[in-house]
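Could you have a look at this structure, given as structure tokens, before my questions?
Now for chain A:
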Amino acid sequence: MEKALFIVLAVIAVASALNILLQRNPLYSALSFIGTLAALSALYITLRAHFIAAIQIIVYAGAIMVLFVFVIMLLNAPGDQPRVDKQKGLRYLAIPFAGALIAEAFYVIRSVKPISMPALIDGDRGVGSTWSIGTGLFTQYLLPFEVTSVLILMAIVGAMVLAKREND
Partner candidate 1 sequence: MGNYLLTVLILLPLAGAVAVAIAGRGDGTNDRPLKWTALFFSLATFVISLALPFGFNPAGGLQFETNVPWINAFNLGVRYHVAVDGLSLWLVLLTTFLVPVALISSWDSIHRRVREFLIVMLALETGMIGVFVAMDMFVFYLFWEVMLIPMYFLIGVWGGERRIYAAVKFVLYTVVASLLMLAGIIAVYYLHGQATGNFTFDIAAITRDIAAGTFDMTEGEERWIFWAFAIAFLVKVPLFPFHTWLPDAHVEAPTAGSVILAGILLKMGTYGLMRFNLPMFPEASRHYATLIAALAVVGIIYGALVAMVQPDIKKLVAYSSVSHLGFVVLGIFSFTDQGLQGALYQMLNHGVSTGALFMIVGMIYDRRHTRLIAEFGGLATVMPAFSTTFLIVTLSSIALPLLNGFVGEFLILIGTFTSGVLPRAKLFGSLAALGMILSAVYMLWMYQRVIFGELKNPLNLSLRDLNGRERLALAPMIALIFVMGIFPGPFLSRSRTAMEAIKSRVDHSPTETTVAAGNPVARMDTSH
Partner candidate 2 sequence: MIPLSWYLGLSAVLFTIGAVGVSIKRNAISIFLCIELMLNAANLTLVAFSGFFGDLSGQLFVFIVMTVAAAEAAVGLAIIISVFRNRESLNVDDLDALKL
């Protein structure tokens, strides 16, 4: 049952991921990517990462992807131009590369010992819960958490500088 759910979600995730590649219009790619994000979010729930699952939807699918879509609309850019691909060879190279990468990954994964998820001990305070995340962020991860503020501030400034018009 769980496995079936996993398979469904995985198929959705992979399919929409592949769709990103297949779509010429970036807008569709972006929408397709939201599908992947959603599927992943659901998978996170199966991993008891409720908080992450939530912000995956809210922040990622919501905020970030909206930004993407917004930019795409703003630029109103044509998709992958119909012109000849200057690097057509890469397409054919991509398949063996992908194959090799996956082969290597599975070689590694094969070695993973089967373990099961630990039993739920403290209910809604368990790993993955908002409480746990909050605690973690303000103890162990205090510094990274604070540093992200620097990161974001910097990103804002950077984006502003780059994107503002010349006459500003």
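Here is how the candidates were picked: all candidates are chains of the complex that A comes from, given by their letters.
Methods note: contacts are C-beta pairs under 8 Å (C-beta built on N, C-alpha and C of every residue); 3 or more make two chains touch, one makes a residue touch a chain; residues count from 1.
Just so it is clear, the model here is predicted, and its values are computed rather than measured.
Screening 1 or 2 for touch with chain A: in this complex the touching candidate is 2. The residues of chain A lying in touch with candidate 2 in their complex are 2-3, 6, 10, 13-14, 17-18, 20-21, 23-24, 26, 29-30, 33, 36-37, 40, 43-44, 46-49, 51-52, 55-56, 59-60, 63-64, 67-68, 71-72, 74-75, 77-81, 83, 85-87, 90-91, 93-94, 97-98, 101-102, 105-106, 109-110, 112, 114-118, 126-128, 132-133, 136-137, 140-141, 144-145, 148, 151-152, 154-156, 158-163, 165.
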